[in-house]
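Of the protein chains in this complex, all but one are displayed in their positions.
== chain A ==
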Amino acid sequence: MEITFEHVTHSYDVNSPTANLGLDDVSFTIKDKLFTAIVGQTGSGKSTLVRHINALLKPTSGSIKVGDRLLTPETNNKNLKPLRKKIGMVFQFPESQLFEETVEKDIMFGPMNFGATEEEARTSAHKMIQLVGLDESYLKKSPFDLSGGQMRRVAIAGVLASDPETIILDEPTAGLDPVGRKEIMDLFKQLQAEGKTIILITHNMDDVANYADEMAVIHRGKLVAHGLPQEVFNNQELLKDNLLTLPQSAEFAQDLAQKDFKFDQLPITIAELGAKIKQQLSGETNG
């Protein structure tokens, strides 16, 4: 689903003179079926931004077009179910999303809430738990007896179970071990290949470089950049103002360029970095 923000401003405290702005005049389009990463410092407004997409927050001014649905300051809480069925959201702290006695009931809640039969929901739970890399024995456990990373996986399974078209992930891999993180990131990429739109909030720039088609940078509630990761990570203005950290490969290339090595564009993945180093170290020996 295509999602378009038009001059969206969100004030958390309309009455305060310092108007605690969560979002400040944000306009951009998140394209259908792409993998879009949203980055920015803590407190910059990333969670505030994505909470507008499923109308958990309403804009103070401006509008958000989600598919054929228009969300405005006047949008009321009635009839949001169809929208929320299409947009799955994994929250920043998964614990806040788990509430049933067993993992199975927890995963079944979403589909049943959106009209699936108990049987369908159960089938879905059995499928999803394996998709997120846990075996079926976890279904009978209490979600609160799990380690942080296991809870995270259950929360993701719960969202996938309703088969949303668009999946919003608010720092979904914080707390997963690196091997688990890669598995989960690969899963999101696979879901995209199957036709889903993925929106990922993350602090991990290597994941942005390796997985995202486009990225948006938020700073103090404003959108300061939006484009291909390769372009954004080479945006000198952003780097000069310290609004962005680089993937490890780009940082390493930047250091190497202090002497001898030259990079017209900073490489953002290890494969690109390796290729460019090899090129420069072999180029002259061959010729």
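Following the convention adopted for this analysis, a residue touches a chain if its C-beta (ideal position, glycine included) is under 8 Å from a C-beta of that chain, and two chains touch if they have at least 3 such contacts; residues count from 1.
The criterion applied here is as follows: contacts and distances are computed from a predicted model.
Not shown: a single chain whose UniProt protein name, out of "Cobalt transporter ATP-binding subunit", "Linoleoyl-CoA desaturase", "Sarcosine oxidase subunit beta" or "glutaryl-CoA dehydrogenase (ETF)", is "Cobalt transporter ATP-binding subunit". Shown as candidates are A:E2, A:D25, A:E95 or A:D213; the residue that touches the absent chain is A:E95. Check A:L34, A:L56 or A:I277 against the missing chain and you find that the one touching it is A:I277.
Residue-wise, the contact with the chain that is not shown comes from A:E171, picked out of A:D106, A:E171 or A:E214. Chain A meets the missing chain through residues 12, 40-44, 47, 92-93, 95-96, 145, 147-150, 171, 174-181, 203, 205, 242, 245, 248-249, 252, 255-256, 259-261, 270-271, 273-275, 277-278, 280-282, 284-285.
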